[in-house]
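Below is a structure I'd like to ask you about.
Of the protein chains in this complex, one is absent; all others appear in place.
By letter and in written order, the chains are A, B and C; residue numbering begins at 1 in each of them.
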Amino acid sequence: MDYIYSILTLTGITMIGVMGTYMVTGLTGQFSFGQAAFMAVGGYVSAMLALRFNLPFPLAAIAGSAAAMLAGLLVGVPTVRLRRDYISLVTFGFGEAIISVLNNSAQLTGGAEGLVNIPKRVDLPLVLGSVIGCLLLVACYKNSKYGRQCLALRSDELAARSMGIDVNRLKLVTFLFASAITGYAGVLYAFYAQYLEPGYFNWTVSAEWLIIVFVGGINSLTGAMVSALILSSLPELLRFASAWRIIIYCVIVLIIINYRPNGIFGDWEISRLWKKSAKGEKA
Amino acid sequence: MNAPDQATPSSGHLEVTGLCKAFGGVQAVNGFSFDAKPGEIVGIIGPNGAGKTTAFNLVTGVYTPDSGSVVLDGVALGGQRQDEIARQGVGRTFQNIRLFKGLNVLENVMTASDPYADYNFLAAVLSLPAKRRSDRQAAEKAREYLDLVGLRGLEDDRPEALPYGLQRKLELARALALRPKVILLDEPAAGLNPSEVREFIDLVKRLHERFNFTIVFIEHRMEVVMNLSHKLFVMSFGKLLASGAPEAVRRNPEVIEAYIGEEE
Amino acid sequence: MLQNIFFGLSLGAVYSLIAVGFALVFNILKFSNFSHGGVMSFTAYAGYYAYIRLFDGHVSSSWMFFAVVTTAAVIGALTAVAIERVGFRRLRRNQAPVIYYFISSITLGILLENIITIFASSNFYSYPVFFSSDNLSLLGTTFSVADVVTLLVSSASLAGLLLVLYRSKLGLAVRTVSFDVNTASLMGIDADRVVMATFAMSGALGGISGVFLGMNYSLYPQLGQLVVKGFIASVIGGLGSITGAVIGALLLGIVEVALIGMVGSGWMPACVFVIMLVFLLVRPRGISGVIVQEKA
Partner (left out) sequence: MRNRGFLVKTLLVGLLAWSSAASAGEIVLGNLQDLSGPTSVLGNAVTRGAELAVDKVNAGGGLKGDKVKLVTVDTKGNVQEAIKAFNRLVDHEKAVAVLGPPVSNIGLAIAPIANEKKIAVLGSFIDPRVTVQENGEAQAAMFLIQPTSTQYAEIIASYANEKLGFKKFAVLYDQSNAFAVSMLKPFKAYIEKRGGSVVAEETYTKTDKDYRAQLNKIKSAGADVLYIPNYTQDLVITVKQAKQIGLNLPMVSGLDAAPPFATLVGDPEAANNIYFANNFSDKEPQLTEVRNAYKAKFNEDPINKAYLGYDKVIVLLKAVELGGGASGPQIIAGLAKIKDVQGTTGVISLSPKTHQPVGLSMVMYKIENGKYSEIGRYVPESHK
């Protein structure tokens, strides 16, 4: 069972990380190409606090997410002022910069050799609970004025400004929220895997998350989550194909992008099911 | 933040003087002035490329004017951000219809009132009662606006799936939700068929009666211009060519001259 | 100092080949084409196998380099055209948002990299030495023949590219399409063919870069990940501008070498990030200064 547990746990953590990408890229249309860096910040800060100052896990978790948010502020403030085209570059550069800082501060972070002996504080139930909790927060966010305004600005930034939306502030708020959530994914990862290394958080992970969001359907949080579930278990499913599995994975992704241009789910959300049934009752 | 639901006749006074804007050597707007008294309906006409839309973009803060002033009820709008200007009561629609894809019809309208919603981040992610109350009220209000423009029952539709005429109406409803003192309409009747145009004229008149806001519109269709405007400004090569009562302007030889080659 | 500038320039020359291949596609379809990395890896190996299986013993050693580079360029062009067919044509038909192209390109990059891994990753391979490995010296700086060849071939291919872009009918079509795909097709330009030709050019440059990377840095499947340098250079250079990309690449090379001298390689990415951010805030148009005002 450990096998299934480990897949589910790591998939759950990926789902939380992907929520960050979904908010920044899916909801707001800002191309986040360094989201995994926030996972690194959350993971490293919480783990270092736990190791060096014996901070209990809940406090470390809060500190980790807060640190990721702070990092988000650092990148977000200049980024929201930039042209849309540059955001992918800046977030990418930030991701690489974080890795170089982690490699360089070997005294604190263990450098390339990694940070070991992180206590195990995370198990499957906690991850599942966290997925549901974070998902509710993000879903409520999407469903509020913030979410509506984000979608508006993604669709047409100029028109959104004309409707009185303070676009820069909105982008920043969303960016910070996304950083905190992704940072929390990093916390969970650190205290599950008990080991962190900088190389794990490079741009290929951020790219993978983008793929997940787009395969699921850029307009659908449900889609992003289901696609995270499928795409992060798919390689396990394809183990029989050994080295070919990544190729099969890529081909499946290509087919979906080409033949379901709005992703698997388009803009369908699972919440419509009960909204619809509620309407049906009224009628 | 709360703008009044109904503009009192004493607000919505828009004064634009000596507006200039050049794009890389091309003087798009060159010392253009106009004014709209509270509750007035003002038309701006002129040949294509005269700089009318640019003038709107300067008023709404899309571009910053090179010189000149824009004053709304005694407050200078120049130098303010686009969203700040909008929240002070300047609503607008676009020549080429810019609705929000990815939001349904109702949400499109709600978005324009969202900047006034007074719940915070925490209330949003936790879906606290304050948020739910505010959103419910906003939705109700939005339905009311949709009702006014005749889009009732289409709340859940995708805006891009609506016929062209309805998209124009939806843009209008969205501008209403901003609770504007002045509303700028950029060629609102473009692309409508004759019966839709007549309907549209009635709609604008109805809305004007109801909200009593100031309206400034750009239009080529003479039917709309003559039916709606209290006052007319003619723009040519970025400058004010003529202004005054619609009938007088219409007979102005200079204006006719400017339009030759434009309309056969 | 002079020596370091030279190192920076020759590094920048390699980056600029990558950046231009990258910028060409950006120019037309407005997205960052990460499959270019896959093309570079792929052609680096293709050139190697062409050498081992076809040329070795049949082509005289003085022509060997050109035979290999030409083969790689041709294969690169074909690969890129195939990539366009598989990954982008349908998206273009559906008028999909730019971001989908990007996702598609990343996926294709991963795909190519892993195909190579399957066929060529139980051992190390390397190109033969094409040139005398002697050093030349000039004005107190030393440099190798390989450097000079890199610089020459880079400049020649870029000059050739500019010639095509600005002096040929195809180039005119490419520039028109890059301005606006829809208008171009209204004007009777066959957009499909132009896009294909652009990918072919970009792929050929990718092939040349691939051989250089393989030659200078040895072969491994992840070689193409150097595409990120092209990404940085071409974005700083000013989205899709060819000359901007070249200048951006040369600057990146010089800045990297200078930073290694000043703060060490470890902190280099962090410093590059800060410099990039400041630059973009101060000059949001990029180096080339082309900017499109959004119309209301």
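One rule holds for everything that comes next: a residue touches a chain if its C-beta (ideal position, glycine included) is under 8 Å from a C-beta of that chain, and two chains touch if they have at least 3 such contacts.
None of the values given here were measured: they were computed from a predicted structure.
Contacts of the undisplayed chain with the visible chains, over the whole complex, involve A, C.
Among A:Leu59, A:Leu237 or A:Ile255, only A:Leu237 touches the chain left out of the display.
Contact with the chain not shown here comes from a single listed residue; of A:Ile7, A:Ile62, A:Leu82 or A:Leu158, that residue is A:Ile7. Annotation: of C:Ala23, C:Ala200 or C:Leu213, C:Leu213 touches the absent chain (contact as defined above). For subunit C, the residues touching the chain absent from view are 3-4, 7, 10-11, 14, 114, 117, 121-129, 133, 135, 142-144, 146-147, 213, 216-218, 220-222, 225-226, 228-229, 256-257, 260-261, 264-266, 268-269.
Although one chain is hidden here, its contacts on subunit A can still be listed: residues 1-7, 10, 96, 99-100, 103-104, 106, 111-114, 116-117, 120, 189, 193-195, 197-200, 226, 229-230, 233-237, 239-240, 242-243, 245-246, 273.
The rule is short, and it goes like this: only the chains that are shown with their structure count from here on.
Taking the mean of each chain's C-alpha atoms as its centre, the chain lying closest to the overall protein C-alpha centroid is A.
Once the centre of each chain is set as its mean CA position, subunit B and subunit C turn out to be 47 Å apart. Residue positions of subunit B touching 2 or more other chains, listed in rising order: 62, 94.
Residues of subunit C found to touch two or more other chains are 296. For subunit A in complex with subunit C, the touching residues are 25, 31, 78, 81-83, 85-86, 88-90, 92-94, 96-97, 99-101, 103-104, 157-158, 203-204, 207, 210-211, 214, 218, 243-244, 246-247, 250-251, 253-254, 257-259, 261.
Put simply, subunit A touches subunit B in their complex at residues 137-138, 140-141, 143-146, 148-149, 151-152, 154-156, 158-167, 173, 177, 219, 267. Listed in rising order, the residues of subunit B touching subunit A in the complex are 60-62, 81-84, 86-87, 92, 94, 98-103, 107-108, 110-112, 114-117, 119, 121, 124-127, 131, 134-135, 138, 174, 178.
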